[in-house]
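For this depiction, one protein chain was excluded, whereas all remaining protein chains were kept in their positions.
Each chain gets a letter, A, B and C, in the order it is written, and its residues are counted from 1.
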Amino acid sequence: MSIKIIWPEGRLAQLTQFEAEIITRSSQDKEIYSLYRSCSLAVLNCGSITDNARLLLDRSQDFDIEVIRNERGLKLELINPPESAFIDGEILTAIKRHLFAVLRDIVQIKLHSEELARIFDRNHIPSGQRSANHIFSILRNADALQSSDMPRIAVCWGGHAIPQDEYDYAYRVGYELGLRKIDICTGCGPGIMEAPMKGALMGQSMQDSHMGRRIGLTEPSIIMCEPPNAMISELVILPDIEKRLEAFVRLGHALIAFPGGPGTIEELLFILAIRLNDENRGDPLPLILTGGEQNRDYLMSIDAFFRQCFGDEIARCYSIIIDDPKAVATRVKEGIKDVYDHRTLTHDSYSFNWNLCIDEELSRPFEATHESMEALRLYHSEAPADLAIALRRAFSGIVAGNVKEQGVRQVRERGPFRLHGDRDIVEGIGKLLEAFERAKRFSIGNRHYEPCYVICPD
Amino acid sequence: MSIKIIWPEGRLAQLTQFEAEIITRSSQDKEIYSLYRSCSLAVLNCGSITDNARLLLDRSQDFDIEVIRNERGLKLELINPPESAFIDGEILTAIKRHLFAVLRDIVQIKLHSEELARIFDRNHIPSGQRSANHIFSILRNADALQSSDMPRIAVCWGGHAIPQDEYDYAYRVGYELGLRKIDICTGCGPGIMEAPMKGALMGQSMQDSHMGRRIGLTEPSIIMCEPPNAMISELVILPDIEKRLEAFVRLGHALIAFPGGPGTIEELLFILAIRLNDENRGDPLPLILTGGEQNRDYLMSIDAFFRQCFGDEIARCYSIIIDDPKAVATRVKEGIKDVYDHRTLTHDSYSFNWNLCIDEELSRPFEATHESMEALRLYHSEAPADLAIALRRAFSGIVAGNVKEQGVRQVRERGPFRLHGDRDIVEGIGKLLEAFERAKRFSIGNRHYEPCYVICPD
Amino acid sequence: MSIKIIWPEGRLAQLTQFEAEIITRSSQDKEIYSLYRSCSLAVLNCGSITDNARLLLDRSQDFDIEVIRNERGLKLELINPPESAFIDGEILTAIKRHLFAVLRDIVQIKLHSEELARIFDRNHIPSGQRSANHIFSILRNADALQSSDMPRIAVCWGGHAIPQDEYDYAYRVGYELGLRKIDICTGCGPGIMEAPMKGALMGQSMQDSHMGRRIGLTEPSIIMCEPPNAMISELVILPDIEKRLEAFVRLGHALIAFPGGPGTIEELLFILAIRLNDENRGDPLPLILTGGEQNRDYLMSIDAFFRQCFGDEIARCYSIIIDDPKAVATRVKEGIKDVYDHRTLTHDSYSFNWNLCIDEELSRPFEATHESMEALRLYHSEAPADLAIALRRAFSGIVAGNVKEQGVRQVRERGPFRLHGDRDIVEGIGKLLEAFERAKRFSIGNRHYEPCYVICPD
Partner (left out) sequence: MSIKIIWPEGRLAQLTQFEAEIITRSSQDKEIYSLYRSCSLAVLNCGSITDNARLLLDRSQDFDIEVIRNERGLKLELINPPESAFIDGEILTAIKRHLFAVLRDIVQIKLHSEELARIFDRNHIPSGQRSANHIFSILRNADALQSSDMPRIAVCWGGHAIPQDEYDYAYRVGYELGLRKIDICTGCGPGIMEAPMKGALMGQSMQDSHMGRRIGLTEPSIIMCEPPNAMISELVILPDIEKRLEAFVRLGHALIAFPGGPGTIEELLFILAIRLNDENRGDPLPLILTGGEQNRDYLMSIDAFFRQCFGDEIARCYSIIIDDPKAVATRVKEGIKDVYDHRTLTHDSYSFNWNLCIDEELSRPFEATHESMEALRLYHSEAPADLAIALRRAFSGIVAGNVKEQGVRQVRERGPFRLHGDRDIVEGIGKLLEAFERAKRFSIGNRHYEPCYVICPD
């Protein structure tokens, strides 16, 4: 049995006694401890590439973690941690930081979320404003809001399982962003979530004496499938998928979508649902779809799918830039300038997009079940924003059916999810996903892919 | 009408929208806004010397403050602020920092305290541990816990209304502490609460390239009578008197009591009540009573009073050092070394004295009324720790009857408080207070002193 | 025998081997080692008050210092150092810094000065520009030029031997300067050289989270009589009196003269000689003479003396402000604003007044001997700038005759210096000095004062 003691540094690990007790092994709340243990295990596997949470957990059944009070606050005792987290016996600094981020965020999720709901109730906060306030307080607690900073966070979305040429393209975009002193925020995993961070680090090394920020936003059910990549400098665990998506658009000053799988489409539908809300008409947050020459067809098919679902005017919501990293970076920089001007004008915070109006339906956690999936209304007769919300849920459910523990189990037990809707829409979904499958965008393992859905055109 | 806009810097003023709304003028909770306005007014009078809250408020009836959301987070709009807070039209940096500290702490008091109680309930936190956890979370939120630091905070207690020679002595003690790189924490007002900070700043200027910490702990009802002195570098507003007292002993690594009035006696009785609790027998937190040669009688009379109440063995709880600043500083440094060793041994935090056991009775807020004062049991037949608790309350009530708005009003309306107890004890109180009166330790104004109590020996 | 080892920190003590060898005890150059030892002894007596170099040296005959190469650069071995430099066995940080400043500057004086002369020769640098270039390179080497800073250095001149009320007045001026974020530069000794620094530290503590700068400029023959006061945060040893005077006017952005003795008059005559040079007509460097109400006569008599020597128009070169610290600070701040504008306009450096034209005669070291003093031409028939130069030398010689080792010995051996000139001028000198003597501005010791000069009116 190998035991490693991790000492905190700086201001990490300032927990009250009772906060610390909640996440100890002996805590009565076994669920929260189990969550804490899993997330800690994930960050200890930082840099590993997997999309199979079970595998990671199975491989590490003898792993354990304990939070111990001591004279410098708290220390962590790791039992049988993965060796890759250590260099010559010492834990990697980035991983240490992530371990304490997990501690911070799990305590926050456990203790804060419910209390916040009560505070909202007592203070009569309208439901539409609650998630923004909640996310702000999580990001503030994670020290991720830097009010003195100029806007400069580009959110990058895209697949974790991508071929080398897509990786290289995203790296080059990141490099050009880094040269322009722009920071990167991604979903924290491998592939596109790593490549632009690596590029940005190189670019920033020529511009700054200090490293830029490389922010990874994740949530408990995702982190196990996608341990943080090695480039993440700041890790934040949001309570659920929807808050993570909302955190992207409230924290980011520009959005870049690289090629990806259904998760990327979900992210795009999330921002489109926001864009389709009339109240957000004036918001300038730029959205760019980009890829190398090899991704021309991919980008065109996404564009076509969106036009089919929402009509051609939807294309005003995004720019498509093919094979031109400099143009992407220049467009991002200009877009951020617009964001800066708009926030100054509307007195909205540079570090948090309060003004963006996000429908309660969109931010409400969606749990994919056979029932909830079957109930989605994928019809042109719905208002466009509502259709976007339903589509976002459909793709969310497909991601769950593909890779998340609970989703996979449901599909195994009860067969694929059924998606009802207008023929062109659900067939469009089907075609997109088949293309993803052919392009091997679903998985980085070798297992045979079995679709977790069937389309049921009306 | 003069209007000043105060822009935040750094990480100040990261409030969520709903937090900010609670303390705006238009907030529905008038009480919290009024509290916020008063505390803000007090820090704008930083450096002023008064012990009369009413005066300050009266003088500033046309003062107002508004919290306004903007692109850098929040800004403050001050209407008719006192001129002394500005130099050539710009607000003093220290006062600006204090203004945002008020914002932070009032929001915390308003939103956090009640919810925390609920969290404690749900998690079955024993009542004896609640105030420690509460205070820790307030100090953490104020960034006042620096877990990487070696213990080095000396708490200084003593009067705000003191003659120049007592001021000079406390300055010299502060200077010797500063030379030894020890930081000062006081109750934030003038007199003894300022002098050692000034001295420490001088001493530290020969030792460090950065300034040391000069922490002021206050609470809403006190801050109006004692605006922060000009030396305070960090201001924290605790929710009530008892939490403030507890914060002193949990945050401090050594306690120094200079001559003072009934408030100082209250502070001493608070720590004696803790000392008299058997569970704290091993705790080495040093307590030093000191003053110049001119205070020899004063110190002896305090010592005599304690011996009379608790027996001679009480004298083991403190050292008396007369007219020797170097000896005080050396004793503090040694004492802090013991604290360091003890915390290392017991794995208690260097920055927060978790282990100290504080009776629930002692930490429960005491509201002085004619009934609650009359009910105090000042008898030798009580257990010593209980007697100390009752005496602490008696002196707390006298302070309220002397200077606090509500206390003064009660006494005006219903006559002096009545203190029942064994003759030697209550007469001891009477003598002490008369001596204080003769020494003009009660007030810095000119008004005639009328005792707010009568003693009723049984 | 007590031995203390002083380890360097940060970038102190990066000497080459041969630089280090020059100032070791075993060095062949006994003179440089002796100078190094004396200056080190002076800074170890930092905070001591004396004007008698001999006394200090006599008291410390068994003191020695050795520079020892080691793995972190260099360390110092002190043999029998004064105890006052240590707190609980550890050297005061400020004194440690000063010790390494001495090392740095003595090596610089020894190695650099002569070679620089050669470099100037080879590159045909006009003699009038040499001292500016020399001083710049000394200040740069001492890290005293901070090109990114806004102008904010106020030079304070005045006596070391002053009554408490003058000290308090200078403290109050310093406090007002500190509130305005202005740094203080003085001649490094006690009295006026300390008081405004203390005040500024207090004022700055309300404005900055970091301490301001408190620069002391000295030179080898002065430092022994005036060990650095306890407030100095940066010490620079210039090679001689004239370079020290020039460093004041090139580094400072405002000059304030408080009451002082002949040294202060020397300083004033130095800047007047510069002002009287037509080439400096446009330079806005403000000069303020100030003191409390008690110094009204003093200030008037100085003013009268200058008018007598140079005519009434000389009064345009300075402002006199009596008993108004705020007005002084406000005037300094405005004056610095003018300096800033002027430097921006003329593209002169904010951190070093290159443009100021200083006559070679003024910057040439003056050695006071009976011959050189007798040769001074104190006549109205001289050009005003030349008369100022001669007067500056006269007062410099008187300072030497009063307190400097060599000067005192000459006067003891050969009688007082003789000053020739127009009756009104030399009698003016005599009257001024007699008034100084009556006001005890010469010395802080008890020895009887015997004038070191006689006036010889033609």
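A few comments on the model shown:
Convention: a residue touches a chain if its C-beta (ideal position, glycine included) is under 8 Å from a C-beta of that chain, and two chains touch if they have at least 3 such contacts.
Since this is a predicted model, take the numbers as computed values, not measurements.
The undisplayed chain touches these shown chains across the complete complex, A, C. Checked against the full complex, the candidates C:24, C:129 or C:369 give a single residue touching the omitted chain, namely C:129. In the complete complex, the residue from A:58, A:88 or A:413 that touches the missing chain is A:88.
Interface note for the absent chain: among C:5, C:119, C:315 or C:375, the touching residue is C:119.
Touching the chain that is not shown, out of C:301, C:330 or C:349: C:349 (per the contact rule at the top). Hidden from this view is one chain, which touches chain C at 8-14, 16-18, 22, 68-73, 111, 115, 118-120, 123, 125, 129, 132-133, 136-137, 140, 143, 145-148, 343-344, 347-351, 354. On the side of chain A, touch with the chain left out of the figure occurs at residues 87-88, 92-95, 179-180, 198, 201-202, 205-211, 230-231, 233, 330, 333.
In this section, only the chains that are shown with their structure count from here on.
Taken pairwise by the contact criterion, the protein chains link up end to end in a single open path, with no chain closing the loop. Chain centres here are Cα averages; for chain A and chain C they lie 63 Å apart. For chain C, residues touching at least two other chains: there are none.
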